[in-house]
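Of the protein chains in this complex, all but one are displayed in their positions.
And then chain A:
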Amino acid sequence: MYTTELSKNVQPIETPEDPALLEAFEARVAADEFIEPKDWMPEAYRKTLVRQISQHAHSEIVGMLPEGNWITRAPSLRRKAILLAKVQDEAGHGLYLYCAAETLGTSREEMIEALHSGKAKYSTIFNYPTLTWADIGAIGWLVDGAAIMNQVPLQRTSYGPYARAMVRVCKEESFHQRQGYEIMIALANGTAAQKRMAQDALNRWWWPSLMMFGPPDDNSPNTERSMRWRIKRETNDELRQKFVDITKPQADFLGLTVPDPELKWNDEKGGHDFGEVDWDEFYAVVRGEGPVAKERITARREAWENNTWVREAAAAHAAKKQAREAA
């Protein structure tokens, strides 16, 4: 799963930097070198990365909830095992993304605290409910499909630990997308009730999936600098276009209709024209007003707070053990 820059009005972080160091840094990045944790970096670069990587990590963890909702109800043993493995992968992604963010000097506890207080964001997509089994197919197909599109360029992002995490994440995401599409194929070839479920899922997930690429380029304040710093390698609108072009034929193959009457092939531009995303809805969801935003964050807070005693016990035990070994 992936999240792009979600805050509309992020103030550019400007701190006075040593011009010589800054120039050397810019030159390294421009030459496509990786920046490593111990290297000098501008404060704004560090902060932008912490925000982006932690948002990404939070998205993986919150993203376990809509799919976890269906593990206990998966319709066959095979589907149950695949979904379990998939959600387990998401937890793994969250873990190594938190680790990548920690290399920038922010602890996991701080990041989790920021998530629970609402200060940190996660992908808007997870604030929509999974109502039927077809939603598990649609999430794999569309949401993981969008995630791959976002993440493939990030394998060449300038921050070494993030780029390396993305290499591993991308491999697993392509498996996730295939399993989602395979669910959709089974439904599309199934009974009338299954086809209805599949079409309904596409209807509900299409537009939120397009929102995953973030605000339009003319309203994406940090895009230009992030592109220069190779934190981002393609613009939101470029990626969105690519996603529509790849996904439309896949929907055709399933015999499903994309819920956009304006969607049509444009020979001249060599891509599809498509309707305008409802940006008011997008910003509302970013503000935390998504249909199940309260449910998601409550579930995360409860998992954390109800199990404080477990983490305390583990820490107390480790301390006792260390004391005994030292004695």
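The rule is short, and it goes like this: contacts are C-beta pairs under 8 Å (C-beta built on N, C-alpha and C of every residue); 3 or more make two chains touch, one makes a residue touch a chain; residues count from 1.
The criterion applied here is as follows: contacts and distances are computed from a predicted model.
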Quick one: find the hidden chain's UniProt protein name among "Phenylacetate-CoA oxygenase subunit PaaC", "4Fe-4S dicluster domain-containing protein", "Phosphate transport system permease protein PstA" or "Potassium-transporting ATPase ATP-binding subunit".
"Phenylacetate-CoA oxygenase subunit PaaC"
Which one touches the absent chain: A:28, A:47 or A:80?
A:80
Given the contact definition stated above, which residue among A:22, A:44 or A:299 touches the chain not shown here?
A:299
Taking the full complex into account, find the residue in A:35, A:65 or A:285 that is in contact with the omitted chain.
A:65
Using the document's definition of touch, tell me which of A:91, A:131 or A:167 contacts the absent chain.
A:91
On chain A, residues whose C-beta touches the chain left out of the figure:
61, 64-65, 68, 71-81, 84-85, 87-88, 91-92, 94-95, 98, 133, 183, 186-187, 190-191, 193-194, 299, 302-303, 306-307, 309-314, 316-317, 320
